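Quick one: this structure, given as structure tokens, is what I'll be asking you about.
In this view, the complex is presented without one of its protein chains, the others remaining in place.
Moving on, here comes chain A:
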């Protein structure tokens, strides 16, 4: 099936909205969507929801002979798949650029950062090692697959338990989960990717772009970082020129976001551990709220409604009859003014629109926070 094309008016509107620092779902420039992490009944299975983007990560293991060049290390294998149910643009068995890019970035982020201790996966040196396989499936594509995939992969790896082994001489005994408790993997740190989309030749950037914003972007910068502020990988695509201070600013934003996300992952892991220990019910079915077929729950999207300029105009024109959508009152005759549409020439609207963005920026706090991150660099900025 073909994907719906993006019309020119949507593209223009999105770019205009970005210039005015507005996003379709009411987020601020540096805001992430709601992240929800849930674990399944098996160890190593996790679903991450980033807004409407859903990604499933599954970890499994098996005993294999090691590589010749590294006889004492275990093997990690990463695989990301774009399921056709995620988007009409994804066709099965088609090697697209996006798929290649996602796979490479996931490998770079997790393998080269050495977040997993592969030496601990060795059972008998030169003969048997554990091969850990991470499969990431994209279930729904609403933008920013890279971040969701990296969160799913690292959460699944942290959640996974491998079977216990005992070695006696040359005999290896692998215990089933009932005989002996399975052992978690030894993970040094959690690298998480943060995506920045650039628009209009690099003048505007957005964190966590949704699908429509991704379609109009000029370039993408992905920074993989852990909570100790160590950069694991940086990748820039799209061919845009980035200035040094832009990249520095992005890395500072990324460190803030990564520490928040790492906290969220740890909390989810802790909750799951607690429920399993207490013997309560766990798994995907329990983590979903009870939904009835007759009701539909929508996430609340914050939409900015207050308009500073218009409240000011209202106060100024209190003697006149107030109407909705004040732009600027037109004095028709002495003592009467017209406010809003009507005989006002619509060509004159262009000037009014340019006035709006300046006043609206002061209402949000985003301008201040930007500076905070840039200058102070240690305090995380809580946006509201």
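A few comments on the model shown:
The criterion applied here is as follows: a residue touches a chain if its C-beta (ideal position, glycine included) is under 8 Å from a C-beta of that chain, and two chains touch if they have at least 3 such contacts; residues count from 1.
Simple rule for what comes next: contacts and distances are computed from a predicted model.
Here one chain is missing from view; checked against "Exosome complex component RRP40", "Aldehyde dehydrogenase domain-containing protein", "Kynurenine--oxoglutarate transaminase 3" or "MIF4G domain-containing protein", UniProt names that protein "Exosome complex component RRP40". When the whole complex is considered, the residue among A:9, A:243 or A:333 that touches the unshown chain is A:9.
Listed for chain A, the residues touching the missing chain in the whole complex are 1-2, 4-13, 16-17, 20, 22, 24, 26, 296, 298, 301, 303-307, 310-311, 314, 322, 324-325, 327, 340-341, 349, 352-353, 356, 360.
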